[in-house]
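All protein chains but one are shown at their positions in the complex.
Here is chain A:
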């Protein structure tokens, strides 16, 4: 079974050593996911696999057989940029732009985790349905994505703008019920 990347099917590599990141970049020429460290320390390679954020440098491409991979290139739709992409621009959530695709994909995965009720180490009472995706929660949950230019404030502001509105555990649970 092939792998699906941004809605398109792609062949899995013959060499089992090929990481998902190298498959995306070198075979599919999808250079959005970045290789910052190739050892899971910086988060620049973050993509979504079946909706969950993963470090594509630590994921073998063959592990993704039959799964759906979404990269930053797949976020913009017919109506233009994804709201989070727009918010990153508006809040200047990047400077050099190298960590940005990872930050954006990670934020989407993070917001989905929050909506599923996954607590973070600073969530005080995760039985409380009213827990909010505060800037502090965002900082904690996004700390696996390094930024060296120092765009942290803008990144948090962009995520807060989009997901403080959309992402509310109470709402999403009611919607799921």
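Observations
Please note the rule applied: a contact is a pair of C-beta atoms (placed from the backbone, for glycine too) under 8 Å apart; a residue touches a chain by one contact, two chains touch by 3 or more; residues count from 1.
Keep in mind that, in the parts below, contacts and distances are computed from a predicted model.
A chain of the complex is left out here; the name its UniProt entry carries, from "Osmoprotectant transport system permease protein", "Spore coat protein JA", "Xanthine dehydrogenase family protein molybdopterin-binding subunit" or "RCK C-terminal domain-containing protein", is "Xanthine dehydrogenase family protein molybdopterin-binding subunit". Checked against the full complex, the one of A:20, A:48, A:64 or A:104 touching the unshown chain is A:104. Along chain A, the points of touch with the absent chain fall at residues 15, 17-18, 22, 25-26, 29-42, 44, 71-73, 75-76, 81, 85-86, 88-90, 92, 94-101, 104, 135, 138-140, 142-156.
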